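A single protein chain has been removed from this complex, and every other one stays in its place.
For subunit A:
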């Protein structure tokens, strides 16, 4: 048996097909989910992929968070279903308050696309158990609104509780506070990050590394062993 992992498409989502491929490469079944549909089709986990949902015209992720599908995702996430938000998906998760903080325009004001080195700070979340704590990985980063911010108290809390999941190495690409690239909720089932692990799952494609595959194998193992 394998796990069913849902991938949501909002209007303006771009990396949905790539994410479905990453799920398949890891050996799980990818289930496309549509923003207007509250039904999650009995998936075991959900990925909110990257893109510019609703053009990001109001604020990245601000409109998608009100879509019918998100009502169910919020409810299920609170009940423990694993949810991964990548880039625009991370922005949607902060808009829903499943994760704290917010993303602002990059401090240099430009879109940036590059191979980004990260350190996995928390290897116990639903999406990171195939990594070792402290492991350094490289995955593509591509965004214009990627600067993670939160108030000092929240940042201190995230640090104290080990909820900073990923940190930028070799240069902070966008001015994110405390070099934060991704975080998790208290229970480790909801994870969000700005870089794109789904673009680093095949040796030939993109950066030529498979450092991102661990996200998808981690969740698959967790679900299959559950």
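Following the convention adopted for this analysis, a residue touches a chain if its C-beta (ideal position, glycine included) is under 8 Å from a C-beta of that chain, and two chains touch if they have at least 3 such contacts; residues count from 1.
Convention: contacts and distances are computed from a predicted model.
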Among "Phosphoribosylformylglycinamidine synthase subunit PurL", "Carbohydrate ABC transporter substrate-binding protein, CUT1 family", "Ribulose bisphosphate carboxylase small subunit" or "Glutaconate CoA-transferase subunit A", the omitted chain is listed in UniProt as "Phosphoribosylformylglycinamidine synthase subunit PurL"
Of A:44, A:130, A:198 or A:211, the residue touching the omitted chain is A:198
Among A:21, A:65 or A:119, contact with the omitted chain is made only by A:21
Note that subunit A touches the chain not displayed via residues 11-12, 14-15, 17-18, 21-22, 51-52, 54-57, 110-114, 140, 142, 144, 196, 198-199, 202, 204-207
